[in-house]
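What follows is a short report on a single structure.
A single protein chain has been omitted from the complex, and every remaining protein chain is retained in its original position.
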Amino acid sequence: MFARLFAPTLEVSAHCDLPCGVYDPAQARIEAESVKAIIGKVADNDDPDFRTRAILIKEERSQLVKHHLTVLWTDYFKPPHFEKYPELHTLVNEACKLASGTGTKADFDEAKADELLSKIDQIAEIFWETKKS
Amino acid sequence: MFARLFAPTLEVSAHCDLPCGVYDPAQARIEAESVKAIIGKVADNDDPDFRTRAILIKEERSQLVKHHLTVLWTDYFKPPHFEKYPELHTLVNEACKLASGTGTKADFDEAKADELLSKIDQIAEIFWETKKS
Amino acid sequence: MFARLFAPTLEVSAHCDLPCGVYDPAQARIEAESVKAIIGKVADNDDPDFRTRAILIKEERSQLVKHHLTVLWTDYFKPPHFEKYPELHTLVNEACKLASGTGTKADFDEAKADELLSKIDQIAEIFWETKKS
Amino acid sequence: MFARLFAPTLEVSAHCDLPCGVYDPAQARIEAESVKAIIGKVADNDDPDFRTRAILIKEERSQLVKHHLTVLWTDYFKPPHFEKYPELHTLVNEACKLASGTGTKADFDEAKADELLSKIDQIAEIFWETKKS
Amino acid sequence: MFARLFAPTLEVSAHCDLPCGVYDPAQARIEAESVKAIIGKVADNDDPDFRTRAILIKEERSQLVKHHLTVLWTDYFKPPHFEKYPELHTLVNEACKLASGTGTKADFDEAKADELLSKIDQIAEIFWETKKS
Partner (left out) sequence: MFARLFAPTLEVSAHCDLPCGVYDPAQARIEAESVKAIIGKVADNDDPDFRTRAILIKEERSQLVKHHLTVLWTDYFKPPHFEKYPELHTLVNEACKLASGTGTKADFDEAKADELLSKIDQIAEIFWETKKS
């Protein structure tokens, strides 16, 4: 399934609100992968200064996840998408909450990072379906 | 008059994703007022360099509107709010689109700025209702 | 109640250095309220990671207070204002220091946050007086 | 060749200088695709305000390309990589210049965007080779 | 010559609001020099896209001037300095206005850039006097 998700990267794209028409859920995923990696690194390192840096950087990376997801939600997805995928609002909202102060920003919980990645993959799946149609 | 202006600040609040619990739709409204004022200023000034600066600054201010609105949507509003106000997802999404590359970023259209302000007021109305309950 | 809250927004305004002519001391106040709320939250929570996040976010919010205050000082207030209110320079300068590394950034001292809020209210009072005249 | 380049995205990753160990040249490529798309959009649209917005956004996206490339150069690539790939310094430097004020920032030249994309692909190829070994 | 250039760096300093104690008016001056250079470049280049880029970049650099000056005013200068140099508030305020929407941001006027540089030099002179005492 992962392979299928990333197969379409031929159309790889970003967002700029010109709009340039270039969007890609990979941007959110990359930052979420980073959040997960940070959590793993802290588990292996008991230096308190390292933990402080990890908190600070996890904060930034989680924020980037939220940024990339809200870009998709506000700029890429259009009313027909929300009609066709009625769960889409909730899905993006839950993913953002998972990258917020009640989510990956709050602690070093790998399960939350995994849940976030899973939500991003669900959003990506919808995204690529809409690109095909 | 000053007292009246600042009386409501007891509930006034910002956002910081600690979360500090401080949110205020006024932040989005202030930036949208700025967008509208920029449009008015350009109507009264035919210096092309001024127009360029206005485009650039309108871009930033519209972006801030989107930022403040998505903060409310991802961090303040919770599942019970979305249940009670089923139009809320669409409302925030439409407001953000009005501040995007297909909205106030795109041109100098005062009607779009007014529509954006009106959506922000609808969101604020819901916001303050949820604060009371 | 909503009407009362938003009644003053006719004058509500932000800053953009076009200049759009839209300024509002509420922007500084909202961030200072957030700083105060953060201090309160830390008092109720002894998780060291939470404290680290609180320090980091308090830093950002204090910086935003300084930003919004210096915008008023450099862009909104003009020579006649400084003549009419000779204490204004010192007032803004002291407020900024209260949001600096010797102020709310330095520790979790609610008294400092209150003092900062009080200074912002004094600046706001002058601000709204100048808007009336 | 492109497929090969992007096949390894199983390890998809970002950068955070913890370092989290997560890097991915796709981040630079996505922004460069956006730059190219902006150039194409301007060719199809003769509204001067649109052109102004395109210049401004192209500036930002080009800057992001430079950011993501210098992250790879300063943080991911290590002395053994530079020894094994002696052209790597020049390659990254040239790619950055192609995204600078003498490159895609300067004008709306699709050939420059293509050249930039091609350099990024060469960097990515080296990157993925180093990941395999 | 190199030695001479870098000899003064013993006192050279930046700002970080720890506070680290490192401040240097050169930071504001460098950005103001950049603003002046941009104005000169536009005078020699009649490409309208170049002019657009120049406006956008002049905006950023002028903003950096304001940032560095307000850092000195809010963080470095203390009450005894303001007492000893009663013109200091006005001097910094005027310099910031010269880098604002009524100053170098507004147009391509080399005289304004020169006036800004002159004010920065006056601030720097006071700054270095306070460092000696």
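Each chain carries a letter (A, B, C, D and E) given by its place in the written order, and its residues are counted from 1.
Definition applied: a residue touches a chain if its C-beta (ideal position, glycine included) is under 8 Å from a C-beta of that chain, and two chains touch if they have at least 3 such contacts.
These figures come from a predicted structure and were not determined experimentally.
Although it is not drawn, the missing chain touches A, C, D, E when the whole complex is taken into account. Not every partner is drawn; the one left out touches subunit C at residues 51-52, 55-56, 59, 101, 105-108. Think of the hidden chain as still there; on subunit A it touches residues 49-50, 52-53, 56. Think of the hidden chain as still there; on subunit E it touches residues 1-2, 4-6, 8-9, 12-18, 20-22, 24, 26-27, 29-31, 33-34, 37-38, 41, 50, 53-54, 57, 60-61, 64, 121, 124-125, 128, 132.
Going forward, only the chains that are shown with their structure count from here on.
The chains in contact with subunit B and with subunit E alike are C, D.
The chain with its C-alpha centre at the largest distance from the centre of subunit C is D. Compared with subunit E, the chain whose C-alpha mean position is the greatest distance off is A.
Bringing subunit D onto subunit E by least-squares fit of CA atoms involves turning it by 115°, to the nearest 5.
For the pairs A-D and A-B, the count of C-beta pairs in contact is higher at A-D.
The mean-CA centres of subunit A and subunit E are about 40 angstrom from one another, to the nearest whole unit. Centroid to centroid, with C-alpha atoms defining each point, subunit B and subunit D lie 34 Å apart.
Across the assembly, subunit C contributes 17-18, 50, 53 as residues in contact with two or more other chains.
Chain contact topology: the protein chains form a pattern that is neither a line, a ring, a star nor a complete graph.
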